[in-house]
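A protein chain is absent from this complex, but the other protein chains hold their places.
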Amino acid sequence: MSSSFGKIFRLTTWGESHGPALGVVVEGCPAGLPLTVEDIQAQLDRRRVGQSKVTTPRNERDRAEVLSGIFEGVTTGAPISLITYNADVDSSKYENLRDVFRPGHADYTYWAKYGHRDHRGGGRSSARETWGRVAAGAIARKILATAGVDIFGFCREIGTIRAESFDRAEIERNIVRSPDPVAAEKMIEAVLAAKEANDSLGGIVEVHALNVPVGLGEPTFDKLDGLIGQAMLSIPAIKGVEIGGGFDVTKWRGSQANDSFTVIDGNVHTRSNNAGGTLGGLSTGEPIVVRLAVKPTSSVAQPQQTVDTSLQPREIVVEGRHDPSVCPRAVPVAEAMLANLLCDLYLRNRAARVDWPVG
Amino acid sequence: MSSSFGKIFRLTTWGESHGPALGVVVEGCPAGLPLTVEDIQAQLDRRRVGQSKVTTPRNERDRAEVLSGIFEGVTTGAPISLITYNADVDSSKYENLRDVFRPGHADYTYWAKYGHRDHRGGGRSSARETWGRVAAGAIARKILATAGVDIFGFCREIGTIRAESFDRAEIERNIVRSPDPVAAEKMIEAVLAAKEANDSLGGIVEVHALNVPVGLGEPTFDKLDGLIGQAMLSIPAIKGVEIGGGFDVTKWRGSQANDSFTVIDGNVHTRSNNAGGTLGGLSTGEPIVVRLAVKPTSSVAQPQQTVDTSLQPREIVVEGRHDPSVCPRAVPVAEAMLANLLCDLYLRNRAARVDWPVG
Amino acid sequence: MSSSFGKIFRLTTWGESHGPALGVVVEGCPAGLPLTVEDIQAQLDRRRVGQSKVTTPRNERDRAEVLSGIFEGVTTGAPISLITYNADVDSSKYENLRDVFRPGHADYTYWAKYGHRDHRGGGRSSARETWGRVAAGAIARKILATAGVDIFGFCREIGTIRAESFDRAEIERNIVRSPDPVAAEKMIEAVLAAKEANDSLGGIVEVHALNVPVGLGEPTFDKLDGLIGQAMLSIPAIKGVEIGGGFDVTKWRGSQANDSFTVIDGNVHTRSNNAGGTLGGLSTGEPIVVRLAVKPTSSVAQPQQTVDTSLQPREIVVEGRHDPSVCPRAVPVAEAMLANLLCDLYLRNRAARVDWPVG
Partner (left out) sequence: MSSSFGKIFRLTTWGESHGPALGVVVEGCPAGLPLTVEDIQAQLDRRRVGQSKVTTPRNERDRAEVLSGIFEGVTTGAPISLITYNADVDSSKYENLRDVFRPGHADYTYWAKYGHRDHRGGGRSSARETWGRVAAGAIARKILATAGVDIFGFCREIGTIRAESFDRAEIERNIVRSPDPVAAEKMIEAVLAAKEANDSLGGIVEVHALNVPVGLGEPTFDKLDGLIGQAMLSIPAIKGVEIGGGFDVTKWRGSQANDSFTVIDGNVHTRSNNAGGTLGGLSTGEPIVVRLAVKPTSSVAQPQQTVDTSLQPREIVVEGRHDPSVCPRAVPVAEAMLANLLCDLYLRNRAARVDWPVG
């Protein structure tokens, strides 16, 4: 089981939902970056559960500790090891799930592949694993910030409610991370209604990266688009990803879909951004725009038909404390994965030309 | 510039559209596989241009030669080098594009990143590069066939026309690879109308893999979903990918979206397949279902506004011979990439358990 | 800075000598392996300092904790995270070394490359880092043991004293890990004499692997020989590596050096083993024999000429607690690296043939 992402800036996550701790090792962080645990914690707090009535009431403090790679407040180039200890772990609710496969979860596939699994809280397949992605992403953001890159995300849709207006300042003001305060209210209602019905909602998360240097990404298989695909579809519950115009643009004609070039203030730009910030697999300098399809939370507190490890039919009710919609918490995870990816490509980019100055 | 894909079964493509040749090196093909150049050519012929009135009239013979790795009709485990020489290359039509950026193409981003580029026929960014993907995919298919895996694709939509019925036998009978013969007629009309208008169409390509062993894929970042994302979004012109229910499922409730488990003939199955054959990033054994958003061909023979390398405004008409819709030819490429990926994961899977027999 | 080794069985070490903790993450350990912390601690105790009068008196308990990847005593396939907290850290002796480059150490090169470094106890360049290699190696040994592989090492030479006789049972009975009890006495004397003179000794460590399956290793660059080279020369203080006859065989003729084949009990063997268990980069099934050149410990408690970060000349005496010869403690590290390598190749080998059974 590989748990690493990136080529130069490379993160390796480890840990199970109900094990003693979870963590991440970040290799390839350049030396000389001022970095504190608070920089990291600030992002982790955005991912944390128990933040509001639309998220699970579990009380994970998610406190990060830095175990290596930073000396006197500055990175040394050595691997950065970050850890959080699992507190508030209640495995008792999972004992009845030891031998049974929850629909929509990894229970069956892990069992079939590995023969042996930690069933408590989803074990390795738990979304708790994303802690390390967000922690690493906080470092990636700081590196990217030295080049001016700015990354943010929000919920475009939750269930059937869509944010129609966009005000960036709104996003972190409401508990569903909607850029549209009117839609936010409706989204909150919809989530609470689903929760009340022992059910759950999906949605669409959108992430933007601004001021990305031109040329990040590598033809052929490490296209920016391709690696965005891997980064985003590796997040739990994501079933689709589109860039720029995405699926909509399939219905247009080429003459409409093409973004024509122009020069603004001495720089090449496109008049529109149907491409979502990539051409030929490389960043164009226009905003990178990515949308993720988030499936509704699989853990629902109502009876479901399934089977167990003896291949006998079973009816189960998945208890425990679950987000009725993971969309709001998926926002910082998606941002982090885009940051981790862009940081890796930004560092790889330094080897693109023989005459680029170094050292 | 990395041009490799896969960890164990690993392909590296090389070559430019108007260079002397293109090719692919396949590392990690297991020894002992009967393999002929005809096996490979059969797939390449499905990707070839000039097949019909809806594809470009260029006459690339695309003939594969095997330069290594096969001895007396059987693979040896050594790298398999495949090559095709570029014939029918007419670079003259591209001379006027040397210093100008075609909208929707990689011209500007390559120029900005590398400073120096082969502009003829798109150079490295040409879809000619996919020759090697399909050639490698033919090998991957043969390996997967030893495990019973069956991969096929088709055009679900072209422009605004959607295939509503499904008959697998229809797909290769019509020139737009539609599983619905009625929709096929309409699609052909739509493509020819776009061509007549010096314009182009996009669409949605769908690929299925049947009989995939349970457990292919690796948590965390090498989830089957994530690697499908990379594989598909690394194909030229693809702007979105979804698995199973994809974006539609974002509007459902969890109780609807979950596929309940059951046992059929002693094997675990799901009653529905909204997950599209993956759970927790591992294959479930149900059909893998992937849909790709294909943008309309960027090369359109009508005036477009752009700029050149001196940052001066220019109006261009992209001449040359181009597919009015790349969807039909994207089908074998998407199939090949799914085959390349599944083959790599199938071989990686052999190391999943300590007690699995070997040798 | 990459800190990872291996392709399928992959270890990533992290941590500084005087940081809060050190650790290793092991990815790709197959599921289903019974594994306890005691299995791991047993190997770590062999590497531990303070074992005898020929090693440093630092009291590192080196206690391993398992943070993930093992559930109910059996591996799950998930990353195994192992940690040890640094105790008995005394950084005060290093304060005077903050700005000065110790001869024979990484101080200058780290400073020149990274600009910023943790100077305490060597920071990231400390041999403390090998803790994680030995911890991972204990897991690798257990996997290899399922195939009958047996790995052991010893000191062939310390300074100018050479072990002339070989009795495997002797090795762990004496504090210099010599297979020759007579030489062991002389080696101990020589080490103590060097220590008395505020100086240090080098030597030659030899590692053997028995019962290695035929065929481990991969042409071309991942030859068993090549990867042994990387594995061994990545250990601190190692300046040379040879396999089988090594440098001696350069003076022989081909007819002498070739190991002729024969059949014993139905298996192919060689009558001699000048090749040291590899041919064409693959294991032959004969014992793998590797010798490492260990330089004398660079930290010596006598005046040395050097410069500081202001490029001013300085005379320093490296105090602190150091092994007068690292050879005895290098033995378990070299064994561990051979185990880590062979385990990775053993798992990679499962993909060598298309017809090998799996699952």
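Per-chain numbering from 1; labels A, B and C assigned in written order.
Following the convention adopted for this analysis, a contact is a pair of C-beta atoms (placed from the backbone, for glycine too) under 8 Å apart; a residue touches a chain by one contact, two chains touch by 3 or more.
Because the structure is predicted, anything quoted here is derived from the model rather than measured.
> Out of C:84, C:174 or C:200, which is the one that touches the chain we can't see?
Here the residue in touch with the unshown chain is C:200.
> Touching residues of subunit B against the unshown chain: what are they?
1-4, 10, 12-16, 19-23, 25, 27-28, 31-32, 65, 67-69, 71, 74-81, 83, 113-118, 123-124
> For subunit A, enumerate the residues touching the unshown chain of the complex.
Interface with the chain not displayed, on the subunit A side: 7-9, 28, 30-33, 75, 77-78, 143, 146, 213, 215, 219, 347-359.
> Footprint of the hidden chain on subunit C, which residues?
1-5, 7, 13, 101, 103-110, 112-115, 124-125, 129, 157, 159-160, 194, 197, 199-204, 214-215, 218-223, 225-234, 236, 238-247, 249-263, 266, 268, 270-271, 275-276, 278-285, 293-300, 302, 304-307, 311-313, 349, 352-353
FYI, only the chains that are shown with their structure count from here on.
> Using CA atom means as chain centres, which chain is nearest the centre of all the protein shown?
Most central by this criterion: A.
> Measure off the straight-line distance from the CA centroid of subunit A to the CA centroid of subunit B, and report it in whole Å.
26
> Centroid of subunit B to centroid of subunit C, CA atoms only: how many Å?
45
> Using mean C-alpha positions as chain centres, tell me how far subunit A is from subunit C in Å, no decimals.
Comparing mean C-alpha positions, subunit C is 38 Å from subunit A.
> Quick check on subunit C: which residues sit in contact with 2+ other chains?
28, 31-32, 75, 77-78, in rising order.
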